[in-house]
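Heads up, one of the protein chains got dropped from this complex, but the rest are sitting where they should.
Order of writing sets the labels: A, B and C. Residues in every chain begin at 1.
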Amino acid sequence: MYSQTVMDHFRNPHNVGKMENPSGVGKVGNPQCGDEMIIYIKVENNVITDVSFETFGCVAAIASSSMTTDLIKGKTIEEALALSNKEVADKLGGLPPLKMHCSVLAEDGIKMAIEDYRKREEEKKNEQKI
Amino acid sequence: MYSQTVMDHFRNPHNVGKMENPSGVGKVGNPQCGDEMIIYIKVENNVITDVSFETFGCVAAIASSSMTTDLIKGKTIEEALALSNKEVADKLGGLPPLKMHCSVLAEDGIKMAIEDYRKREEEKKNEQKI
Amino acid sequence: MEKSVYLDNNATTKVDKEVVESMMKYLKDDYGNPSSLYTLGQNARSAVEDSRKRVASILNCEPRDVFFTGSGTESDNIAVKGVARRYKNKGNHIITSAIEHHAVLKSVEHLAKEGFTYDIAKVGEDGIVDVDHLKSLIKPETILISVMYANNETGAIQPIEEIGKIAKEREIYFHTDAVQGAGKLTLDVKKLNVDMLSLSGHKFHAPKGIGILYKRTGINPIPLFHGGHHELSVRPSTENVPYIVAVAKALEIAYRDIDEHRAKQTMLKERLKAGITKNIGNILLNTPDNSVFNTLNISFVGIEGESILFSLDEFGIAVSTGSACTSGSLEASHVIMAMGRDHTTSHGSVRFSLSKYTTEEEIDYTIDKVKSVVEKIRKISPYK
Partner (left out) sequence: MEKSVYLDNNATTKVDKEVVESMMKYLKDDYGNPSSLYTLGQNARSAVEDSRKRVASILNCEPRDVFFTGSGTESDNIAVKGVARRYKNKGNHIITSAIEHHAVLKSVEHLAKEGFTYDIAKVGEDGIVDVDHLKSLIKPETILISVMYANNETGAIQPIEEIGKIAKEREIYFHTDAVQGAGKLTLDVKKLNVDMLSLSGHKFHAPKGIGILYKRTGINPIPLFHGGHHELSVRPSTENVPYIVAVAKALEIAYRDIDEHRAKQTMLKERLKAGITKNIGNILLNTPDNSVFNTLNISFVGIEGESILFSLDEFGIAVSTGSACTSGSLEASHVIMAMGRDHTTSHGSVRFSLSKYTTEEEIDYTIDKVKSVVEKIRKISPYK
């Protein structure tokens, strides 16, 4: 049912764990659907230098989290925002139709984390202004 | 589905064939139901001295004809009239419920043949009177 | 009883050894539930989906249009009742034929109790549906036509392609009960112009208790069962994996070797027909020329079928009278009656149905025994 790549990422997920002092955090999904994902990013000079995640969810959710975080590590904010769930699923060797939403969740998680980072930056600027 | 006795009578039916100069003939059943039976009796001094049959029908119909004719051979008219289909079926070691009507047919055949005999006797008497 | 000559292959068939072997693995070892996600379950899932593909390739359709059911009767019922009930807002009229199997006829009669109306297309003396009559029965509110592919009693092949074309023109759903066509005629659903087609495994050397339903994508019969998501909810129930593997294998074998089967059985059927015709008088052929290659139905005038059947059984020969599927009732075969035969003739009809296992020696033995049995029973009968 799952591709070999999905199972590899599920077995040994990359970038697992809570991050100390992240630049941005994205929390998506809800336990009603059985999936919840928190993405942490560290940004320096517009580049995502570190990324990690915590996921409550199925095999596809965990593998999508792992793959997505891999894919955006070292990328610029703009590059990361351009990442689509389709790309994540493709890199994973495909996902069962019923599980495609897990890759959407991961994409949303990254967007949310970047949004959070931008908001924080905005706030910092505002604070500096004051 | 059929008892051993039924099969024995079916395999080697007794009293088969058309009778020359019968005292009475009973014809019952109809081909729509898949059964037709002709019973021939020879009566002397109120006793059925000979009996035979011709049957178009299933195993149960042929076995019932054979058994019934066996049972009334040598009996008085009154004894023959007292024969019930239940008795025929019992003697055959039972019949499947759907096939009980075959034993009824045989009983009816005998009754009809006796009736025919009596009518002929009546006619003979009337002829003598004239 | 030493000898055993099985000539009732339209009633059921011997399961092919190759078929038994193909299913044993799923009966004994790979016993997982195909809905289970772990390896043992997914092995079973693969077997089911692989079987579906094999069947689809013989039907010339998409695998997703193939459904596994519990019998031919079930397939017929899903198709007929399911489609009628789903599309009743489009119209409430159904057309079927006078020679259908009870699985279709009784389904249609039942639908009449739910507010549907129906008409029955006549057959000619040859037992073949009168297409002009069928055409004349079509009304604006006709939503479904169900006509069988080959008749189980006579073997008569029905004009499915032609009826399919008519149905398509009028936008009427068309189902064929192809149970007796499997392994004998093409099952190419595109060529046949059918929207739905029913099969039963035990008529082509798979076990009893497995059916196949083809339905074109876009047709959504209301299911008979509600439950889980199995078979796209068209037929929920944990999948009968061994029999699914078996039925796919059996269908494959049937078409792999069909030329050989056709040649041999056609020859044997002709031999049987010639032998009986030459040796026994006062018979009536109930099987037309345009018939499946394994079936020969003959009425022995003046005697009744059951007594022939039991007499032949004494010699180890298995045949049927009327349809085996309709025994339990005492009515004369509705199929033979529909052909305009009288009651006596109908009651005297005997069906010989061959299979790939039938031999020439068996046929000769049968001719001999039929001759003596008919003579003996005719002696008892008032009709000589």
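We adopt the following convention: a residue touches a chain if its C-beta (ideal position, glycine included) is under 8 Å from a C-beta of that chain, and two chains touch if they have at least 3 such contacts.
Because the structure is predicted, anything quoted here is derived from the model rather than measured.
Student: Can you work out which residue in C:Phe225, C:Tyr255 or C:Tyr383 touches the chain that's missing from view?
Tutor: C:Phe225
Student: I'm checking contacts with the chain that's been left out. Which of C:Leu27, C:Ile138, C:Ile219 or C:Leu285 qualifies?
Tutor: Of the candidates C:Leu27, C:Ile138, C:Ile219 or C:Leu285, C:Leu27 is in touch with the missing chain.
Student: Which parts of subunit A face the unshown chain closely enough to count as touching?
Tutor: 2, 7, 10-11, 13, 16-18, 31-36, 38, 54-59, 61-62, 98
Student: In the full complex, which residues of subunit C touch the absent chain?
Tutor: 1, 4, 6, 8, 11-15, 17, 20, 27-28, 31-33, 35-41, 69-74, 76-77, 101-103, 106-107, 109-110, 200, 202, 207-210, 224-229, 236-243, 306, 309-310, 312-313, 316-320, 324-329
In the analysis below, only the chains that are shown with their structure count from here on.
Student: Roughly how far is subunit B from subunit C, going centre to centre by Cα mean, in whole Å?
Tutor: Those two chain centres are 41 Å apart.
Student: In whole angstrom, how far does the Cα centroid of subunit A sit from the Cα centroid of subunit B?
Tutor: Result: the chain centres lie 94 Å from each other.
Student: With centres defined as the mean C-alpha position, give me the subunit A-subunit C separation in Å.
Tutor: Roughly 57 Å, centre to centre.
Student: Of all residues in subunit B, which are in touch with two or more distinct other chains?
Tutor: Residue numbers touching two or more other chains: none in subunit B.
Student: Which subunit C residues touch at least two other chains?
Tutor: Counting only residues that touch two or more other chains, subunit C contributes none.
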